[in-house]
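Take a look at this one; I'll ask things after.
What you see is the complex with one protein chain gone and the rest in place.
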Amino acid sequence: MSIDLSQFHQVFFEESFEGLDIMESSLLALDLSEVDAETINTIFRAAHSIKGGAGTFGFMQVSSFTHVVETLLDEIRGGDRDIEQDHVDLFLLCVDCLRGLMTDLQAGSEPDMAQADDLKSKFEAILAGETIATEGNVEGAIEGTVEGTIESSASSLESKQGSDESALQGWKVEFIPCEDVLCTGNEPYRMFRELQDLAEAEGGGVEVIPHLERLPEFSKMHPEMCYLSWTILVRAGIELSDIEEIFEWVVDECDIRYQKLADSDLSTVESHQAPETIEDVNEVASTATPVAEEAIAEEAVVEEVVVEEAVSTEEISGEQKIDQVTEKLDQAVAEKAKNAPPKAAKASSKAAENTSIRVSIDKIDGLINMVGELVITQSMLGQLGQEFDVSRVQRLQEGLSQLEQNTRELQESVMKIRMLPISFAFSRFPRLVRDLSKQLDKEVDLVMLGENTELDKTVMEKIGDPLVHLVRNSLDHGLESVEERTDKGKSRAGTITLNAYHHGGNIVIEVKDDGAGLNKDRIRSKAIEKGLIGEDEVLTDAQIHDLIFQAGFSTADVVSDVSGRGVGMDVVRRNIAELNGTIDVSSTPGEGSLFSIRLPLTLAILDGQLVKVGEEVYIFPLVSIVESIQLEKSMLNNITGNQFVMQLRNDYIPIVCLQDVFNIDLEKKDLEGAMLVVVEGDNEKIGIVVDELLGQQQVVIKSLEKNYQKVDSISGATILGDGTVALIVDISGLNNKPVDKNTDDQTQAA
Amino acid sequence: MTSAAQQKNNDTVSGVNSDDEQQYLTFIMAGEEYGVDILAVQEIRGWEATTVVPNAPDYIKGVINLRGTIVPIMDLRSRFNLERVEYSPVTVVIILKVETERGERVMGIVVDAVSDVHSISDSDTRNSPELIEDLNTEFIRSLVSVDDNMIILLDVQRLLTIDKQILNIAAEVAADKE
Partner (left out) sequence: MASILAVDDSASMRQMVTFTLKGAGYDVQEACDGSEALSIAKTKKFDLVLSDVNMPVMDGIELVGELRKLGDYKFVPVLMLTTESAGDKKMAGKKAGATGWIVKPFNPDQLLNTIKKVLG
């Protein structure tokens, strides 16, 4: 039977990537001054598992590479070697290398072994300082199976009768087991049966002769001990190594000797035939003691004769043994190559985009319960529908309300399944910061907060790259070198803080550094240079800072390989926009910068407030609404002649008419008595004038970009209960429009 | 609808009859007959009110809900800069789909009326004369004659591509209003 192992490959890869992550975080957490044994063990086990799995599933290159890693780790955990910084660095490189190899293998392509080979030789160099005994083991597990054979054959070399004549007559095996052989679960009967199978396969047979001389007095006999020993005659043309394999597990504790069977042996022993079959052993034990004793005496004579003959031919037999062993090794290698299952021919799905997710059983059970309730409600409604009359309207309404609740609960639960803590996205940063700070020769402390904040899995996968860019950016351009910092009176080490928390219906992720901050003047002059702004344009600080998100922008004088090719920030903003999110920066010169990313918690569903403007219905995300009021002109102030603002407690809020934003052809809007909805997006409030407030409902977000394209200030569309389409307003998008957009004369002045 | 149009409605699409013959759905607009590859035709609907999309080009009437998907509707007369007309009960929307590198894209075009289904072989078609270079010639794949009538075969892919042109137009529109 041959089993297709490729079905297990995906699990193996996932497991291995996790193992590599564990290795990496453990390595980073290692305190070399006080080495924690358990951490070393964890690292070892991770490498060990990967090696074992790789070997089992046929990824031999990975297996043999990991083997050297594991060997060094084994020495360290066994106390034979102290772990040093160089080792840690090397191990971290190995983790990277393995990740690359695994990714290649997972995508079905040949792994590039260049780096692995280089690392391997470095490991071998380190290990070479060790005793010669372990050196042979560096080559790989394949030889392991044969080593045992070499050992046992060395011990049985003396009693070997050697001649390389073909036509083996068979072997005589003296098997004197240790007394507690049974206590390890071994059973001599099994070994004899194996020998029998082996012999019969070659058309021969087996004869087992028990010896009872070691049997103690009955009163002294321990029932779980084995006092018997045996002589087994294997009459068939088989290799000694095959027989030795059968006794492999017990050879160290038991006494086993082998002799070639010559014709003389056969006849000699036959004349003192003891029972052939194993089942009669008991009978023998009770009745055949004298016979056995005789047989033993005879055999002793035979043995002497045999031994004399053996002495002269010892050397040849030794060589023969080694030849046999080498042959076996070659065979084993060939077999391994044959057995290595074909690589999984996977379609090129990116390894980075994991298609599975771990979910706790409780969440699943909760789901099952809720679906159960849904089914009950549904059948109740169904029944109601079958025999309906007007008097039952109330029951119907109750049922529908129940349905609504069930659906909402179910939906919330399903959403939660896709939510994972952001620590998964943050986990790569300790390593990144460490490597980068080394490369840039800066001292950096990384602080991570809010790691338990949950967000949708897909969102998290896509936010990784932008975050990396931001951190690299801070490290490269934001933080100053140690000298600069101490000159300025700052602490030697700069701090990068990653923070995540929920706010409204969003998740906010912050990347903060205490470095030099954004250089307004440099940004401004660069922008002028690139023609992004006019020389005379007056911009607020915020607007200047925002310029860095424009395409092609980089004030880095030297394009460093770390972050600055100037293609970064605009791509970051675009990636975040694709997630329906926003990114902003605030900065204080000399003190540092703060990048804030706002993302919706879910991509699919929204609680919406329906509003009417003219004939069209629009939707505001409920979470962005602060309040709604009916305007009175007295609340308003007209600044710049065309822009109205309203004082709302401590803020001055600009007033915008939605019909103007969307260029809807309507009569000028009279602000007296108009409906105003105050919304907040990106920490900025604006007031939006609409015609009417309609109801609130949950809407499913449908993409506008799929068949059309992205529209400014619109985040998506939805289908209302009556089947018509309503557009969802992007509040932050509205905010980001320059405030002077509202220069229309459609707004009536006071 | 004519019986031929009816037949077209009930037809199952096969697309290619013989070696270089393809089937085209033809429709009428401003007295001219146009044709599109029938494989690109997803369905045909009557006109229904659309939801207006802000700052969209003139020829985009808005979007509709097509069984749960948001689909933009284009007025072809507008697109070709022809005179606009009132929509009537026979005004028809042809829902087209094309493969783009971003995936499948669906869009509807408003036409005066649907005409027929013809099998046309490539060899019978002729290229449009290159005398006039305007926006419209971009959409024309070729010309063909069937029963003494000229049919203008359209390039659906180009037709459904809203790209920089649109952004420019939108920008112009916004600028005009300022």
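Labels for the chains are A and B, by order of writing; each one numbers its residues from 1.
Here, a residue touches a chain if its C-beta (ideal position, glycine included) is under 8 Å from a C-beta of that chain, and two chains touch if they have at least 3 such contacts.
For clarity, every value in this text was computed on a predicted model and none was experimentally measured.
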{"item": "Chains in view that touch the one left out, judged over the entire complex", "value": "A"}
{"item": "Per the touch definition above, residue among A:26, A:49, A:624 or A:659 touching the missing chain", "value": "A:49"}
{"item": "Residue, one of A:194, A:398 or A:712, that touches the chain absent here", "value": "A:194"}
{"item": "Absent-chain interface as seen on chain A, which is shown", "value": "1-3, 5, 7-9, 11-12, 15, 41-42, 44-45, 48-49, 51-57, 63, 134, 137, 140-141, 143-145, 147, 151, 182-187, 190, 193-194, 224, 248-250, 252-253, 336, 339"}
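Simple rule for what comes next: only the chains that are shown with their structure count from here on.
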{"item": "Gap in Å, rounded to a whole number, between the CA centres of chain B and chain A", "value": "49"}
{"item": "Contact footprint of chain A on chain B as seen in their complex", "value": "49-56, 60, 62-65, 68-72, 103, 105-107, 162, 166, 173-174, 177-178"}
{"item": "Of chain A, residues touching chain B in the complex", "value": "616, 661-664, 702-704, 706-709, 711-714, 717, 719, 723-727, 743-744"}
